[in-house]
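Only a single protein chain was left out; the remaining protein chains are all shown in position.
Up next, chain A:
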Amino acid sequence: MPFGYASPEQIMRDKADYARKGIARGRSVVVLQYVDGLLFVAPNPSRALHKISEIYDRIGFAAVGRYNEFEELRRGGIRYADINGFTYDRTDVTGRGLANLYASNLGRIFTESIKSLEVEVVIAEVGETPESDAIYRLTFDGSVFDEHGFAAMGGQAEAVVNRLKERYRESMSLADALEVALSALTEPGGERPPVGQLEVAVLDRNREHRKFLRLTGARLERLLGQSSATTTPETPPSTPLETPPSDAPPPTGPEGPVDDGSSPL
(Lines give C-alpha, C1' and ligand atoms only; values in the text may rest on other atoms or scores of the structure.)
Protein backbone atom coordinates (compact mmCIF):
# COMPACT_ATOMS: atom_id res chain seq x y z
CA MET A 1 0.00 0.00 0.00
CA PRO A 2 1.27 3.48 -0.83
CA PHE A 3 2.21 5.78 2.05
CA GLY A 4 0.96 9.27 2.40
CA TYR A 5 -1.38 10.99 0.00
CA ALA A 6 -1.19 11.50 -3.75
CA SER A 7 -3.88 13.48 -5.54
CA PRO A 8 -5.91 11.62 -8.19
CA GLU A 9 -4.47 14.07 -10.68
CA GLN A 10 -0.95 13.09 -9.70
CA ILE A 11 -1.76 9.38 -9.86
CA MET A 12 -3.21 9.70 -13.37
CA ARG A 13 -0.23 11.75 -14.49
CA ASP A 14 2.17 9.17 -13.14
CA LYS A 15 0.32 6.35 -14.87
CA ALA A 16 0.32 8.24 -18.16
CA ASP A 17 4.02 9.01 -17.86
CA TYR A 18 4.74 5.39 -17.06
CA ALA A 19 2.81 4.20 -20.11
CA ARG A 20 4.38 6.79 -22.42
CA LYS A 21 7.85 5.84 -21.30
CA GLY A 22 7.14 2.16 -21.92
CA ILE A 23 5.75 2.81 -25.39
CA ALA A 24 8.62 5.15 -26.29
CA ARG A 25 11.10 2.30 -25.83
CA GLY A 26 9.70 0.45 -28.84
CA ARG A 27 10.06 1.31 -32.47
CA SER A 28 7.41 3.02 -34.53
CA VAL A 29 4.71 1.41 -36.64
CA VAL A 30 3.09 3.13 -39.60
CA VAL A 31 -0.34 2.62 -41.17
CA LEU A 32 -1.21 4.51 -44.31
CA GLN A 33 -3.69 4.60 -47.15
CA TYR A 34 -2.74 3.68 -50.69
CA VAL A 35 -4.85 3.46 -53.80
CA ASP A 36 -6.17 -0.08 -53.20
CA GLY A 37 -6.46 -0.01 -49.44
CA LEU A 38 -4.33 0.27 -46.34
CA LEU A 39 -0.68 -0.54 -45.77
CA PHE A 40 0.91 -1.56 -42.45
CA VAL A 41 4.66 -1.33 -41.97
CA ALA A 42 6.63 -2.22 -38.82
CA PRO A 43 10.32 -2.77 -38.31
CA ASN A 44 10.25 -6.11 -36.52
CA PRO A 45 13.14 -8.54 -36.36
CA SER A 46 10.92 -11.36 -35.12
CA ARG A 47 9.22 -13.56 -37.69
CA ALA A 48 6.87 -15.17 -35.23
CA LEU A 49 5.84 -12.38 -32.85
CA HIS A 50 3.73 -10.06 -34.92
CA LYS A 51 2.94 -6.41 -34.40
CA ILE A 52 0.49 -6.49 -37.29
CA SER A 53 -2.40 -8.88 -37.57
CA GLU A 54 -5.68 -9.67 -39.23
CA ILE A 55 -8.73 -9.22 -37.02
CA TYR A 56 -11.51 -9.82 -39.51
CA ASP A 57 -12.36 -9.76 -43.21
CA ARG A 58 -11.75 -6.04 -43.68
CA ILE A 59 -10.09 -5.14 -40.39
CA GLY A 60 -6.42 -5.10 -39.48
CA PHE A 61 -4.60 -4.47 -36.21
CA ALA A 62 -1.23 -2.90 -35.47
CA ALA A 63 0.29 -2.21 -32.08
CA VAL A 64 3.37 -1.01 -30.28
CA GLY A 65 4.43 -1.38 -26.69
CA ARG A 66 4.45 -4.38 -24.44
CA TYR A 67 3.99 -7.57 -26.45
CA ASN A 68 2.04 -9.59 -23.90
CA GLU A 69 -0.37 -6.71 -23.38
CA PHE A 70 -1.20 -5.97 -26.99
CA GLU A 71 -1.29 -9.67 -27.82
CA GLU A 72 -4.09 -10.03 -25.28
CA LEU A 73 -5.93 -7.13 -26.89
CA ARG A 74 -5.45 -8.69 -30.31
CA ARG A 75 -6.87 -12.04 -29.23
CA GLY A 76 -9.79 -10.34 -27.51
CA GLY A 77 -10.52 -8.40 -30.68
CA ILE A 78 -10.50 -11.54 -32.82
CA ARG A 79 -12.90 -13.25 -30.42
CA TYR A 80 -15.21 -10.24 -30.46
CA ALA A 81 -15.17 -10.06 -34.25
CA ASP A 82 -15.71 -13.78 -34.80
CA ILE A 83 -18.57 -13.93 -32.31
CA ASN A 84 -20.34 -10.93 -33.81
CA GLY A 85 -19.81 -12.20 -37.33
CA PHE A 86 -21.14 -15.62 -36.43
CA THR A 87 -24.10 -14.31 -34.42
CA TYR A 88 -25.22 -11.78 -37.02
CA ASP A 89 -23.54 -11.54 -40.39
CA ARG A 90 -19.97 -11.03 -41.52
CA THR A 91 -20.81 -7.51 -42.70
CA ASP A 92 -21.96 -6.56 -39.19
CA VAL A 93 -18.41 -6.60 -37.86
CA THR A 94 -17.04 -3.06 -38.08
CA GLY A 95 -13.81 -1.31 -37.23
CA ARG A 96 -15.79 1.25 -35.29
CA GLY A 97 -17.29 -1.44 -33.06
CA LEU A 98 -13.83 -2.86 -32.40
CA ALA A 99 -12.38 0.58 -31.69
CA ASN A 100 -15.13 1.12 -29.14
CA LEU A 101 -14.46 -2.22 -27.51
CA TYR A 102 -10.76 -1.45 -27.23
CA ALA A 103 -11.38 2.10 -26.04
CA SER A 104 -13.65 1.02 -23.22
CA ASN A 105 -11.28 -1.75 -22.20
CA LEU A 106 -8.18 0.44 -22.31
CA GLY A 107 -9.96 3.26 -20.50
CA ARG A 108 -11.20 0.97 -17.77
CA ILE A 109 -7.76 -0.50 -17.19
CA PHE A 110 -6.21 2.97 -17.15
CA THR A 111 -8.55 4.25 -14.46
CA GLU A 112 -9.02 1.12 -12.38
CA SER A 113 -5.68 -0.66 -12.39
CA ILE A 114 -2.51 0.33 -10.62
CA LYS A 115 -0.60 0.02 -13.88
CA SER A 116 -1.99 1.16 -17.20
CA LEU A 117 -1.29 -0.84 -20.34
CA GLU A 118 1.87 0.24 -22.16
CA VAL A 119 0.37 -0.04 -25.61
CA GLU A 120 -0.85 1.98 -28.51
CA VAL A 121 -3.12 0.35 -31.07
CA VAL A 122 -4.38 1.04 -34.57
CA ILE A 123 -7.56 -0.55 -35.90
CA ALA A 124 -7.81 -0.02 -39.64
CA GLU A 125 -10.74 -0.98 -41.82
CA VAL A 126 -10.70 -1.05 -45.60
CA GLY A 127 -13.92 0.01 -47.32
CA GLU A 128 -15.30 -0.30 -50.82
CA THR A 129 -13.81 3.09 -51.73
CA PRO A 130 -10.85 5.10 -50.36
CA GLU A 131 -13.35 7.50 -48.76
CA SER A 132 -14.79 4.70 -46.65
CA ASP A 133 -11.42 3.49 -45.34
CA ALA A 134 -11.01 4.10 -41.62
CA ILE A 135 -7.98 4.33 -39.35
CA TYR A 136 -8.60 4.46 -35.59
CA ARG A 137 -5.64 5.09 -33.31
CA LEU A 138 -6.11 4.24 -29.65
CA THR A 139 -3.84 5.29 -26.84
CA PHE A 140 -3.17 3.60 -23.48
CA ASP A 141 -5.85 5.68 -21.69
CA GLY A 142 -8.64 4.73 -24.07
CA SER A 143 -8.64 7.86 -26.21
CA VAL A 144 -9.66 7.24 -29.81
CA PHE A 145 -8.31 9.26 -32.73
CA ASP A 146 -9.98 8.98 -36.11
CA GLU A 147 -6.97 9.44 -38.40
CA HIS A 148 -7.07 10.40 -42.04
CA GLY A 149 -4.59 9.09 -44.57
CA PHE A 150 -1.99 7.82 -42.16
CA ALA A 151 -1.12 7.11 -38.55
CA ALA A 152 2.10 6.43 -36.70
CA MET A 153 2.74 5.28 -33.17
CA GLY A 154 5.60 4.13 -30.99
CA GLY A 155 8.90 5.57 -29.89
CA GLN A 156 9.57 8.25 -32.47
CA ALA A 157 5.92 8.74 -33.41
CA GLU A 158 6.02 12.51 -33.68
CA ALA A 159 9.08 12.61 -35.89
CA VAL A 160 7.63 9.82 -38.02
CA VAL A 161 4.32 11.65 -38.37
CA ASN A 162 6.14 14.79 -39.48
CA ARG A 163 8.05 12.87 -42.13
CA LEU A 164 4.79 11.20 -43.23
CA LYS A 165 3.07 14.57 -43.52
CA GLU A 166 5.78 15.75 -45.85
CA ARG A 167 5.73 12.81 -48.21
CA TYR A 168 2.24 11.35 -48.02
CA ARG A 169 -0.02 11.87 -51.02
CA GLU A 170 -3.47 10.50 -51.75
CA SER A 171 -3.92 7.48 -54.06
CA MET A 172 -0.30 6.37 -54.07
CA SER A 173 0.59 3.01 -55.58
CA LEU A 174 1.47 0.26 -53.12
CA ALA A 175 5.18 0.48 -53.93
CA ASP A 176 5.19 4.25 -53.45
CA ALA A 177 3.27 4.00 -50.19
CA LEU A 178 5.78 1.46 -48.93
CA GLU A 179 8.61 3.78 -49.90
CA VAL A 180 6.95 6.66 -48.04
CA ALA A 181 6.41 4.49 -44.97
CA LEU A 182 10.02 3.33 -44.93
CA SER A 183 11.48 6.79 -45.33
CA ALA A 184 9.18 8.00 -42.55
CA LEU A 185 10.34 5.19 -40.29
CA THR A 186 14.00 5.90 -41.00
CA GLU A 187 15.76 8.82 -39.41
CA PRO A 188 17.33 11.20 -41.92
CA GLY A 189 20.69 9.74 -42.86
CA GLY A 190 19.86 6.59 -40.94
CA GLU A 191 20.03 3.08 -42.29
CA ARG A 192 16.87 1.29 -43.34
CA PRO A 193 15.99 -1.99 -41.72
CA PRO A 194 16.84 -4.95 -44.01
CA VAL A 195 13.93 -6.70 -45.73
CA GLY A 196 14.12 -9.62 -43.33
CA GLN A 197 13.41 -7.28 -40.43
CA LEU A 198 10.32 -5.69 -41.88
CA GLU A 199 6.79 -6.73 -41.12
CA VAL A 200 4.55 -5.56 -43.94
CA ALA A 201 0.88 -6.28 -44.59
CA VAL A 202 -1.99 -4.81 -46.58
CA LEU A 203 -5.75 -4.67 -46.49
CA ASP A 204 -6.41 -4.80 -50.21
CA ARG A 205 -9.99 -3.88 -51.15
CA ASN A 206 -9.66 -5.82 -54.43
CA ARG A 207 -9.03 -9.14 -52.71
CA GLU A 208 -11.87 -11.60 -52.31
CA HIS A 209 -13.25 -12.78 -48.96
CA ARG A 210 -10.49 -11.71 -46.57
CA LYS A 211 -8.68 -8.51 -47.49
CA PHE A 212 -5.69 -8.94 -45.20
CA LEU A 213 -2.45 -10.14 -46.76
CA ARG A 214 1.05 -10.37 -45.35
CA LEU A 215 3.79 -9.36 -47.76
CA THR A 216 6.95 -11.35 -47.25
CA GLY A 217 9.97 -12.74 -49.04
CA ALA A 218 10.29 -12.32 -52.79
CA ARG A 219 6.99 -10.48 -53.11
CA LEU A 220 8.13 -7.82 -50.67
CA GLU A 221 11.56 -7.50 -52.24
CA ARG A 222 10.00 -7.05 -55.67
CA LEU A 223 7.77 -4.34 -54.26
CA LEU A 224 10.68 -2.53 -52.65
CA GLY A 225 12.45 -2.47 -56.00
CA GLN A 226 9.42 -1.00 -57.76
CA SER A 227 9.02 2.27 -55.91
CA SER A 228 9.35 5.07 -58.42
CA ALA A 229 12.40 7.21 -57.71
CA THR A 230 10.27 10.33 -58.04
CA THR A 231 8.64 9.97 -54.66
CA THR A 232 11.63 10.35 -52.38
CA PRO A 233 14.63 12.48 -52.91
CA GLU A 234 17.02 11.20 -50.27
CA THR A 235 17.53 14.61 -48.79
CA PRO A 236 16.82 15.11 -45.15
CA PRO A 237 13.96 17.51 -44.43
CA SER A 238 15.09 21.07 -43.93
CA THR A 239 13.00 21.61 -40.85
CA PRO A 240 14.60 20.48 -37.63
CA LEU A 241 13.12 17.24 -36.40
CA GLU A 242 11.08 17.32 -33.30
CA THR A 243 12.36 15.09 -30.57
CA PRO A 244 9.90 12.89 -28.74
CA PRO A 245 8.43 14.51 -25.63
CA SER A 246 9.35 13.95 -22.01
CA ASP A 247 13.11 13.60 -22.12
CA ALA A 248 13.17 13.99 -18.39
CA PRO A 249 12.30 10.60 -16.96
CA PRO A 250 9.00 10.58 -15.12
CA PRO A 251 9.21 9.61 -11.48
CA THR A 252 7.69 6.16 -11.97
CA GLY A 253 8.98 5.34 -15.46
CA PRO A 254 10.12 1.80 -16.13
CA GLU A 255 13.83 1.20 -16.26
CA GLY A 256 15.36 -0.59 -19.18
CA PRO A 257 17.53 -0.25 -22.23
CA VAL A 258 16.42 1.82 -25.17
CA ASP A 259 15.23 -0.27 -28.07
CA ASP A 260 18.00 -0.99 -30.55
CA GLY A 261 15.93 -3.08 -32.91
CA SER A 262 17.13 -6.39 -31.58
CA SER A 263 14.00 -7.03 -29.60
CA PRO A 264 10.63 -7.60 -31.26
CA LEU A 265 8.82 -5.34 -28.80
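In the analysis below, a residue touches a chain if its C-beta (ideal position, glycine included) is under 8 Å from a C-beta of that chain, and two chains touch if they have at least 3 such contacts; residues count from 1.
The working rule: contacts and distances are computed from a predicted model.
Taking the options "Rhodanese domain-containing protein", "Sugar ABC transporter substrate-binding protein", "CRISPR-associated endoribonuclease Cas2" or "Proteasome subunit beta" in turn, only "Proteasome subunit beta" matches the UniProt protein name of the chain that is not displayed. The omitted chain makes contact with just one of the residues A:12, A:35 or A:78: A:78. Note that of A:100, A:162, A:197 or A:216, the residue touching the chain absent from this view is A:100. Mapped onto chain A, the footprint of the missing chain covers residues 48, 50, 53-55, 72-73, 75-80, 82-87, 94, 96-97, 100-101, 104-105, 209-210.
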